[in-house]
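Every protein chain of the complex appears in place save one, which is left out.
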């Protein structure tokens, strides 16, 4: 039995753009079906930086405890919570992950079976309570879906599952198969892009081509299975990049493109890089606000299929963890975590993340 | 045995924007597998008007015999041609339709099994020969796929299959089922839009809503099964139209939208009218050139699926004909043909079509 | 506010094959999220008869209150229950339906998103409590998914949704679209078969052929949209039936078959009636125990796709209700209910149902 303190330190965002404050928040009673975890590792996401800057608008009320990518170790299980969503028993001391909470009762949850579109979703990292992960302890609410982390995987290997990897898995699932030996272009070399490189590889792509920058990330793209990389620092112009993609695809263009850059204009470039009959998986535009120009005729003329994927559910966490477990000899998943910080270094971490040098920094409270 | 003359009258486009000339062209020898038909009825398509005006650019070399929507009666079958593509025997005197010609050998034809994307497609109505339908006789080339027209259907009922209807069938097939009782919005009330209304109805839509103008077309939309129509002359603003669509869909937005207006900006409006998790079938932008502004974030945020469909193959002609045969008691398919002209009235027909008063005019040479 | 009595009459199955006893059971307190309903109408299902006879084996413990097809009127809503799963508000006096209860937490519920395969499913009509519908009042448990019945539909029209119709909807949804104008053979003319005839019709079949007996049911099949019926009293032999199906399908065989007869050997006959490249939807074998002989080579040689569908979830109830609402002018849905009985006539109802003369009898407690 682990001894539970009354309070937990947590990083609190009090004012946009100002340093977060370390405060002590009360640890709540563990309701039936809820779970109290000790935070083992918490990833810092681009969204956290956007929130810090005040870019997220009306979704946010201050103060709050940010953080939504967490590896937690179970400290106390609420009554009735005995298994994870894969049917595995869970107990104190086990490491788990959990998804944002869908209500399980609304039209998208029940009629469409698309819980990521839940009309009453509860998000971690948006409240002034221990439901954010930049803290010593985190409270997993009764309705949360959780999944146990397989033994033997390191925190560094798996923490990226909580946001970028499970989203990429959800997106690829929408494609219903890559088609055998398709040539796939990944736009972007951030976490979503790099995990998409992995997925492209293990799901039967012919050639995987990653477009992005800087070299550091493209080097990791290669380790993650990219057959070719196109550095936008070298191929600065969309015309040059198109020539390169055509050269790498027998003049045909990409069979499939995954948009993982988050840059609005990348969408127009993607439409141009696709072959006739191609498919476009758009994942990276979640926080993007930009307006771009396109010719809708291209959608018809090229006979395209375009799929947008927003977020993911617990099944995608599970599958991402299985992928890591089954392929960790081949791909250095731990290299996604380029820096680690203590909880009281969070403002250093945020500043460094904003400067764009990390792939993904993580807190180890 | 039908007596074949040596020459056939044909309407020839000699100079853009000028009246077509009626000339006499030699009727060719019927090669093995080719077919000579007498033109029973030839639909005039918006594309013909675009071509006449010179809008199609580099695809066109003058002079030529336009026309690609034809009901033909077999005058002579080339050696070895005994069946249509549905396995039905064909003989002189039978009425047939035929598709643009795919090569059956290239990457899209063979590797992708998408013959509409054939890299060496031969199109009817683009050459200075009797391979255009604004003529007394037409020559169906050896590689053309043909399908017999079921007995008992009138020319007026079926001629629209050759372009608008088969395209709508091909598009709906891409959806892999409507999903039960989906609310479907059709943008546009031209032939593609009206046939989409029919398809929406017979494939299990919940509510079919047609947005378009003028009243004449929307009246036909109702006869073709539209539960609701939104007249853009009454709902002039996109905001008003959105309110109306939301009111008709319990505040959710459309489950599925079919873009059949051909107006570039309709694409942006469609993205806005879709519910989260919705699907967008884009068909009508074939000749469109316009550039519009969109926010690609909406594709991700709404978790959309967007499908562009260009043209159709012989299987879609066959299915369209089956639909007419099986549902002609219910829907007045013949009402699509609002005017009929003789071959020597073609310039009157073009002028009237350009003025936009017809739904579809047809030549009866 | 409706006055709630302390007890409710209920028909209790005490001993297999013996008459059910009418007993008074205590009406429970309505927990948060639960619902107490007054039973408006309860369908009697073939499964009830199987249960009565003792055919269901280890799934059953006596005594119990049977009945799982219910139209209920809300008497009391538990705290926190304000909406149905389509997002519609519900209140006392509304009519509702509800599905068997999935746990929402296990591997099939969460990882596969197939709640009908839930490992901890709670079924109505299997317990000694007011969770069976052959009673005055029924208790809808807190986790149950419910859907409101559209105003204006009669109980007779909708009660069949609760079992046969929602199952047929779930099955057809697995097909991902009929394909345009497919020829569909429905094996069986019981409720599942007849509802499949409706679905075949409204989802775009070419020709719908119903094989079954007796004439009474086949007459209803015609009203429900069957283009052709094959009476097995007239076509006694499988060879004759095959000849008839071939004659009705241009010698090709069925594009799609729906097995809704529940007779094991029908599966072998279905494999034989399918065309090469055909699809087989198997729905009706739920209670079947029989072993039959087949040649698995036919699955390969004919390039078949075979889909088995077991049960349904709340989304299928909702869609079935929408179908009735949108198509009740066309199809006489109320004719499924061929007899109505009071609660104290339940043993007469069971005896009549067993004799096989009804399509579906219903209790009106």
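Chains: A, B and C, in written order; residue numbering restarts at 1 for each.
One rule holds for everything that comes next: a residue touches a chain if its C-beta (ideal position, glycine included) is under 8 Å from a C-beta of that chain, and two chains touch if they have at least 3 such contacts.
Owing to the predicted nature of the structure, the values given are computational and were not obtained by experimental measurement.
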(message) For the chain that was dropped from the view, give me its touching partners among the shown chains.
(response) A, B, C
(request) Taking the full complex into account, find the residue in B:53, B:113, B:236 or B:342 that is in contact with the omitted chain. (result) B:113
(message) Which candidate, C:73, C:117 or C:348, sits in contact with the chain we can't see?
(response) C:117
(message) Touching the absent chain: which residues on subunit C qualify?
(response) 107-108, 112, 114, 116-117, 174, 252, 259, 264, 267, 276-277, 282-310
(request) For subunit A, enumerate the residues touching the unshown chain of the complex. (result) 87, 169, 172-173, 175-181, 202-204, 206-207, 250, 319, 322-323, 326
(request) Spell out the interface residues on subunit B facing the chain that's missing from view. (result) 83, 85-87, 104-107, 109-113, 119, 145, 313-315, 318
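In this text, only the chains that are shown with their structure count from here on.
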(message) Which two chains have the greatest number of C-beta pairs in contact?
(response) A-B
(message) On C-alpha atoms alone, could you tell me the rotation angle mapping subunit A onto subunit B? Nearest 5 degrees is fine.
(response) 180
(message) If more than half of the interface residue numbers appear on both sides, call it same; otherwise different. Which is it for subunit A and subunit C?
(response) same
